[in-house]
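Omission of a single protein chain aside, the complex is shown with its protein chains in their original locations.
Here is chain A:
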Amino acid sequence: MIWNEEMECISRDDLKELQLKRLQETIKRVYENVPYYKKKLEENNIYPEDIESLEDIKRLPYTTKEDLRRVYPFGMFAVPKKEIIEVHTSSGTTGKPVVSSYTKEDIEIWGEVMARGLTMMGVTEDDIIQNTHGYGLFTGGFGVHYGAQRIGATVIPISTGQTRRQIEIMKDFGTTVMIFTPSYGLYLSEVAEEEGYNPREFQLKAIGFGAEMWTEEMRRELEKRFNAPAFNIYGLTEIIGPGVAMECPEKDGLHIFEDHFYPEIINSKGEPLPPGKRGELVITTLTRVGMPIIRFRTKDITSINYTECGCGRTLARISRITGRADDMLKVRGVSVFPSQIEKALLKIDGLQPHYQIIVTRPHLMDEMEVKVETSAEVFSDDIGEMMKLQKKIEEYIQDEIGLRVKVTLVEPKTLPRSEGKAVRVIDKRKF
């Protein structure tokens, strides 16, 4: 089934025409209503009337996370504040969070794109969706929620955690669709078995998963454990949240909703790359009202495919994200930047900010170890004191990134230095 056949199966010519019209409107809107963009466009000597073809998008300046942070919290709003009915923020992991604002219309767009994606997964109004994505400032929970409501399916807004309860509900309510991060899904299946259930016997018809990097093996494992197909969901707070692109039953890339989000792929120098070439995904919102974003550098590495899909949809597909253009790590669905670890270490007197992050997936869940150098200042002859120090560092890091980590103290000057090509992160997980 296709939720919006008119848009999802639109001819490329019609789509291009629509995209150009919407791009022109968007540029006009930001030029007139967002001083930050007005200045930026003028600095690049480009004006709304210069956008005559889709090709002209390449003349527009990029928007980075840094730009969004600079105007925190409301500097990117293109409408009066009273028209904003909801705000979300990114985790704020590398400084100020990025605020994402939504007008009533934006929330409708969000619901629409998620409804398209959920329909790709086979969700209908008869389904019961157990949404383990967190509700709150994080966009995950609400994005899925709006899509499910649009379709008319029943949502269980349980958020992450309460794992035993999740399993009880899956069984008692007869959940038919699960939304989770892959690692949480695997964990759920394990706990279910511990509780004496066979997750294959739950009546699941589909799984939607995202917010984390994964392998095809991981997908197959999830599908085997729950006896249901698993579909990839892509999105990001800066653009709208989950629902920017989603997988159809062909599972050959994620259809990006091009009538709302214009994708480009660029290399590290910022030059455009042709279809099929891997590079950084750049997205321009075409319909967003409250906070239009021009050429946002997502830092996500993917490629784009415009060839026709077996499902009948004409919308282009991006390949699953396999890397980042910056040093961000996704650990258990949480964005972690090495600089945050540094920040935490610097808060402890006498501790040097020399560290190494080791991420593994020993079993099903990501584990993060941080090696920290001892120094003469923090070294104590008392083992109890040293254990306390270790614990204190763990707490400081947890405060900073929101994840529990294991801290290992190592001898001074045994970790690589940041000068030159220091290896700060050792990611042993295989994607």
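Everything below uses one rule, namely that contacts are C-beta pairs under 8 Å (C-beta built on N, C-alpha and C of every residue); 3 or more make two chains touch, one makes a residue touch a chain; residues count from 1.
Criterion: contacts and distances are computed from a predicted model.
Could you check which of "Branched-chain amino acid ABC transporter, permease protein", "SirA family protein", "Acetolactate synthase" or "2-oxoacid oxidoreductase (ferredoxin)" matches the UniProt name for the chain that's left out?
Hidden chain identified via UniProt as "Acetolactate synthase".
Please identify which residue in A:Thr64, A:Thr124 or A:Ser375 touches the non-displayed chain.
Answering carefully, the residue with contact to the hidden chain is A:Ser375.
Check the options A:Ile85, A:Leu346 or A:Met387 and report the residue that touches the missing chain.
Checking each option in A:Ile85, A:Leu346 or A:Met387, the one touching the absent chain turns out to be A:Met387.
Can you name the residues of chain A that touch the chain not displayed here?
Chain A touches the missing chain through residues 374-376, 378-383, 386-387, 390, 408-414.
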